[in-house]
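In this view, the complex is presented without one of its protein chains, the others remaining in place.
Now for chain A:
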C-alpha cells in the first residue's frame, strides 16, 4: 500500500512535469502576447514591460527561471492584474469554485445514485422511463441552457433565488444545480446499468435465499458492487468540478477559478495560464490517486501493488 502510493506519487511528478513543459512551450508558440491590446502600446513601454517580467529573454531561460520559481512554490506574478501574484489569484478564486463544486458533487452523487437505483428497481416501468428522460436531457442539454432556464424560473419568475453573485448559501443553489446537470445524469445512468447487471448475479440470489429483506439485498449486497464504476468516474469528475466551470461562473457572476482559467488564455497571461494549468493537473492527479485507493477499499479483490 505505502509502496504503491510512493510509486504513484513519483509517476505523478513526472506526469506534472510533462504537462507543464508542454503547456509552457505550446503557450509561447501562440501568436500574440500579454501586452497586445486593440490600442498598441508604445514600443518602448512594451519593451520595458517585457523586460520587467523577463519575457525578452530566450525561451529556455524563461523556462528554467519558471521551474526555479516553481520549485519554491512561487507561481509568479500575473501579467494582467497589476501587483497580484498567481498564488494570490488562485487562493482568492479557488474557494468559490471549490465550494460550488463540492455542493454540486454531493448533490450529483446523492440524487444520481438515488435516481439510478429507482430506475433499475423499476426497470421498464414509468419511473425508469422518467429517470432515463431526465438523464438523457441532463447529458445532452448544455449547462448554459440549464443555467439560463433555472435562472428564468427561480429568479425572474418565482423570485425565490438570486440570479448572480456569491454572498451566501442561497447564491449557490442555482449554479450548483446547473453544474450538476451532466454529472448527475451520468451517475444516474451508470448506477442504473451497473445495478441492473449486479442484481442478476448469483450472489444476489444467495442473499435472497438467506431470507434477507429486499432493502438489505439491494443496499448492502447489490449497491456496493454496483458503485464500483461510479467511483471510477468520480476522480475526473471531482477535479473537473472543483476547479470550476467557466460557463456557469460567467453566467452567475461567480468569482471562481474556472473563469480565470479561460480568460487567462485569451489574455495571454502566461503566468496565470501556467499557474492554473499546474493547479488543475495536480488536483486531477491527486483525485485519481484517491479514487484508485478508494477502489481497494470498496472492492477487496483489488490489490494495490507497486
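Criterion: contacts are C-beta pairs under 8 Å (C-beta built on N, C-alpha and C of every residue); 3 or more make two chains touch, one makes a residue touch a chain; residues count from 1.
Everything that follows uses one rule, which is that contacts and distances are computed from a predicted model.
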item: Protein name, per the UniProt record, of whichever chain is missing from view ("histidine kinase", "Oligopeptide transport system ATP-binding protein", "ABC-2 type transporter transmembrane domain-containing protein" or "AAA+ ATPase domain-containing protein"); value: "Oligopeptide transport system ATP-binding protein"
item: Per the touch definition above, residue among A:44, A:159 or A:301 touching the missing chain; value: A:301
item: Per the touch definition above, residue among A:180, A:225 or A:264 touching the missing chain; value: A:225
item: Chain not shown: contacting residue from A:17, A:203 or A:219; value: A:203
item: Residues belonging to chain A that touch the chain removed from view; value: 201-203, 205-213, 216, 220-221, 224-225, 298-301
